[in-house]
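Of the protein chains in this complex, all but one are displayed in their positions.
Coming up: chain A.
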């Protein structure tokens, strides 16, 4: 569904952020992207989202070159505190993007409340984003992206600011909605355990300029289970392998 060919990006100031990236995602796949800070993960997501034009190579979505923001795409931005609209309540932030799904006003609000409930924010629906903690804002941004029901979901360190328990809940939520709506997901994370736990594949990028270092398939039984999967020897072995790859970058 998504194909990235020989993608490279050099910023206007001459900084080379990415080089020679080749990567493909099948429909319905969940691929995790890990790599050292500053290796160009966010840059790669922005190129895929059509927010930024790569200086080299192409991004193909369903065989079509991405030249502007494609339809049916959602992004959870890394800078989640700035990506929600401060003049709208949390619920209206989510409801606003549902116009695209062609829902009437009341249906949009209901769908928004449902999405907020799924991330544990039902009680905060009427608050403004700046009245929420960092982790709550991050969950609101996730709810907005999930409620949109995208075909392709790009998530840039979406669980960075939440506590361990909530993080596990959100990982499981992601695994379940993905089955429900058949989304393709590309998730950037710094957490090696997380990448192995949620991913069908883990792609490790090298340090700047970023390029694909390792592309590991994760063959673990589903449905995954926070306790059981994590003590599975296959999980432990994979985690070690990803860890070694990250170290070698």
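Assorted remarks:
Going forward, a residue touches a chain if its C-beta (ideal position, glycine included) is under 8 Å from a C-beta of that chain, and two chains touch if they have at least 3 such contacts; residues count from 1.
We adopt the following convention: contacts and distances are computed from a predicted model.
Protein name for the hidden chain, per its UniProt entry and selected from "ABC transporter permease", "Cytochrome c, class I", "RsbT antagonist protein RsbS" or "Ketol-acid reductoisomerase (NADP(+))": "ABC transporter permease". Summary of contacts with the chain left out: across A:86, A:134, A:182 or A:223, the touching residue is A:86.
Those residues of chain A that touch the chain absent from the view are 49, 51, 69, 71, 73-75, 77, 79, 82-88, 96-97, 99-100, 128, 130, 144, 148.
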